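Missing here: one protein chain of the complex. Every other protein chain is in place.
This part shows chain A:
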Amino acid sequence: MTSLLAAAPAAEIAQASGGVLGLSWLMIALPLAGAAILLVGGRRTNSFGHLLGTAMSLASFVVAVLAFFELLGRTAEQRRVGVELFDFIPAGQLDVKMGLLIDPLSISFALLITGVGSLIHIYSIGYMSHDPDRRRFFSYLNLFVAAMLLLVLADNYVGLYIGWEGVGLASYLLIGFWQFKPSAAVAAKKAFIVNRVGDFGLAIGIFTLFATFGTVAYGPIFEHADKASTGILTAVGLLLLLGACGKSAQLPLQSWLLDAMEGPTPVSALIHAATMVTAGVYLITRSNPIFDGAPTAQLAVAIVGAATLLAGAIIGCAKDDIKKALAGSTMSQIGYMMLAAGLGPAGYAIAIAHLITHGFFKAGMFLGAGSVMHAMNDDVNMRKYGGLRKVMPITFITFGLGYLAIIGFPGFAGYFTKDLIIEAAFGQEGVRGYLLGGAALLGAAITAFYMSRLMFMTFFGEKRWDKDAHPHESPPVMTWPLILLAIGSVGGGAFLVLGDRFIHFLEPVVGKPENHHGFNPVAPVGLITLVLVAAGVALAWVMYGRRPVPVEAPRGSFLTVFARRDLYGDAINESLLMRPGQWLTRFAVFFDNRGVDGLVNGLAAGVGGTSGRLRRLQTGFARSYALSMFFGAAIVAGALLLVGNL
């Protein structure tokens, strides 16, 4: 019975009539207007651009909060509300009507995006205060918020796709914000292109949905999903997974995320940690009626998640660049979410819960890293940090709370959400459960290790600063967002998980999880996790806390080099795709110039007798053209006369 209930979304979509929900398009329109004003207004808006951008994001947050409360005021069955906007693509068979779907899943994302987004806008006022292009930065941030909200609020796959590529554009523009740095320009382009590989999958997934159901709207597709064959659902599921892998930096499309750290740090916090990179998890959770009918695709999601959570964690262990260590961690944490989403109804709500707590603690730690870099002349090398806890107490404490959250220290946010994922993975049947659960468990130990390493290298131990470094605490405009995010890192998990509050909230979208018994603080799996986490912390203490950290990185073992080089992801891409691609391009250009063109020129020359004839034709050809036109006309007339008489 329960599994039947879980398979179908419980509530039908009702149309909004007035109220805040009817105005929820303002969430997207306000930041979009902000971006447009700042981009079109140009230098004239330099003086107030950062304030306008922040105000638009905050206004969007206010709308989201009001919409959230209006949704809460409804009964659970009525919490899926459609908002019709306009006729977008009325073609023959395809008829895309643009509309929004406000439901517990989309509103959770909207609150995260606008809430964390606004904090990061505020932080950026301080962080970017010396940048001559600050106005442009805020216009791109606003563009991102608008696109991300469209991605999660749209009521159809085309709308999602527009937002999906829109956030890709914002990500491209912001990674390459300091585009005069060649490394930033290259990283931005790489991110876009790798994402397009994922988008290729997403696009074909959408085509298949349309070919199967004759529509791209969520409502009718999900309602009829169970009538489609397993083969089609599996194909769609795998294609959507490819899209998710691109956007969420999951294996094998992970390589762009580490390079994306070229962008300004608030971008890393907002786009490449808290929101955009989690879009893949959203896509899979949103498409739950499809995945529920495609167990193979579901398993693939879980395997990708499990593999990436380990890969990201291993990369995180070897990076000396604080942002790249955090980026590896982001990959890993999203791997947890994907793993959970691949578990089906048992995992959707947990995946999103972890996504939200991760949004808080990872954004907080990225902004904390930005605060540290701000203090250390933009140096990102942790080997040159050390002992910063005394000079930057607020950054240290807020970062430390985020650290406790991510390693799953009892009571902190990650403790609740990550433990649930590990437990749910072990809850799978047979060997599958042990493998997925084992990966998640091992990942927790490694997470504890690399995050402790990062803490020790940055905030503890000897000062290893450059001579001209004079670290200082950041201004209040930067520390207040840190404090607010830290509060979420402490209490977010307990708030969402205890009493199954969030699981019940999401039920109208993803159904009831099977065999769920609420959070159990003394479950055996949880206790083993705690032991392993403690072991990870202890190992890091031995290696980086007790011993002094060398300023120059040691050569390291094979495993360290393997991790430092991002598990040879770039090397594989280079030898499998880029090099052959370059050869193919060169050959195609050569072939086109010599082969196709040469053949045609040769034919023309052959017809004309010699190739010299062709060259002679080039001079004074115009006059003879008039003559040939005349002859042509004469031939036509003659032919017509002839046939006319037949």
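The rule is short, and it goes like this: contacts are C-beta pairs under 8 Å (C-beta built on N, C-alpha and C of every residue); 3 or more make two chains touch, one makes a residue touch a chain; residues count from 1.
Simple rule for what comes next: contacts and distances are computed from a predicted model.
Participant: Under which of the names "Beta sliding clamp", "NADH-quinone oxidoreductase subunit M", "Carbon monoxide dehydrogenase medium chain" or "Na(+)/H(+) antiporter subunit A1" is the non-displayed chain listed in UniProt?
Facilitator: "NADH-quinone oxidoreductase subunit M"
Participant: For a quick check of understanding: of A:Gly53, A:Gly166, A:Gly328 or A:Gly492, which residue touches the chain that isn't displayed?
Facilitator: A:Gly166
Participant: For the chain that's not shown, point to the residue among A:Asp103, A:Asp199 or A:Glu423 touching it.
Facilitator: A:Asp199
Participant: Which residue numbers on chain A touch the omitted chain?
Facilitator: Against the missing chain, chain A presents residues 12, 15, 39, 42, 86-95, 158, 161-162, 164-166, 169, 172, 176, 179-182, 185-186, 188-189, 192-193, 196-197, 199-200, 203-204, 206-208, 210-215, 217, 219-221, 223-224, 227-228, 232, 584-586, 588-589, 592, 596-597, 600, 604, 614, 617-619, 621-622, 625, 628-629, 632, 636, 639-640, 643-644, 646.
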